[in-house]
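The structure is given below, and queries will be raised subsequently.
Not every chain is included here, but those present sit where they belong.
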Amino acid sequence: MLHTVNKSPFQNGTLASCLRFMNSGDVLLLLEDGVLAAAAGTRCSAMIEQLLQSNPEVYALTADLDARGLKRVIPGVKQIDYEGFVDLVAQHSMHAWL
Amino acid sequence: MKFAVLVYEGPYNHEASDSAYNFIKAALKKGHEIRGIFFYHDGVYNVTKLMEPPQDDRHIANRWSELGALGIDIVACIAAAKRRGIVDDVLVPNVRISGLGQLTMMAIEADRMVTFGD
Amino acid sequence: MAEVKKIMFTVRKAPHGSIYVYEGLEVKLIMAAYDADISVVFMDDGVFALQKGQNTKALGIKGFEATYGALVDYEISKIYVDRESLLSRGMTEADLLVIGEDEESEEPLHPQVVDADFIANLMAQQHNILCF
């Protein structure tokens, strides 16, 4: 399954909730303000670093990273464009954590 | 593959509308079918022709209208729209107002429903 | 014959501070009239939507407790509540709205409190999931 998270982990509990319901093999895509969770060296980085150990497929939308000037991304997080996003949706059923 | 897209937030105020648009453009480019686009909650504000953004900014309603011109079914929920003042008279071309039954059909018939919101 | 599609609704937001829960309920009632296998999961602040004894009169906005109390009449009976969300909000099953009554025994029906594993596995079986 594909899970999408679009909220900042610093001010919102959505990412934490999503992680609680992810099965092994599930995929996470961070978009919009959700990409802030992909920044390395922050108070919240451990959430994604830990997830990567069980679920190696973690993606962040490049357009959203660029818009926010985020250059230090957690190693292992894959950057994709909207076409990559489309591919993920085609491959998996999904839940948008709104 | 057959996608349906659901948008919960109005134009400009949240990124949801832009993400949905960028997703749909990419899906079309990759040859997928868009079964429909459904606007709910504040999403219904996306399709008013009365919006007039600054000239150097994108015109969000016109973008939806252009996708509608390609034959994609674009629907704003009637209950959500009435409450918020979105009526037939203010719609951009190629979009329509209809009931939640349309959303239901999209959720059943589309292989994937992708939701964008806040 | 085409197989009946499984559709899940997740309710994650608190009621009344925004219209999401209220308008989301309207979607469930409509969709129940169609040929789909519907389940509803309340998690995170969504569990507050099921709190008994809501009274929106002084706020001046419409409530929806009565409608939730009749979900089973709309043939929506697969209603689940995430246990951790409930407990961490100081709530127990006794705080939850009745969602209808059992057709045979006429006993009141409550939403079913389940663990995250149960919900995650149910999610994985769905055709589409809508988050309201």
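In order of appearance the chains are A, B and C, and numbering begins at 1 in each one.
Convention: contacts are C-beta pairs under 8 Å (C-beta built on N, C-alpha and C of every residue); 3 or more make two chains touch, one makes a residue touch a chain.
As the structure is a computational prediction, the values presented were derived from the model and not from experiment.
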item: Number of copies of each distinct protein chain, complete complex; value: A x2, B x2, C x2
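We adopt the following convention: only the chains that are shown with their structure count from here on.
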item: Higher-contact pair (C-beta pairs counted), A-B versus A-C; value: A-B
item: Chain centre separation in whole Å, for chain C relative to chain A (CA means); value: 27
item: Centre distance in Å when chain A and chain B are each reduced to the mean of their C-alpha atoms; value: 24
item: Contacts with two or more other chains, residues of chain C listed in rising order; value: 127-129, 131
item: Per-residue multi-chain contacts in chain A, two or more chains; value: 93-94, 96, 98
item: Chain B contact footprint on chain A (complex, rising order); value: 6, 31-33, 63, 81-83, 85-87, 89-90, 93-94, 96, 98
item: Contacting residues of chain A [partner chain C, same complex]; value: 1, 13-14, 17, 20-23, 93-98
item: Chain A-touching residues of chain C, taken from the complex the two chains share; value: 10, 12, 43-44, 84, 116, 119-121, 123-124, 126-129, 131
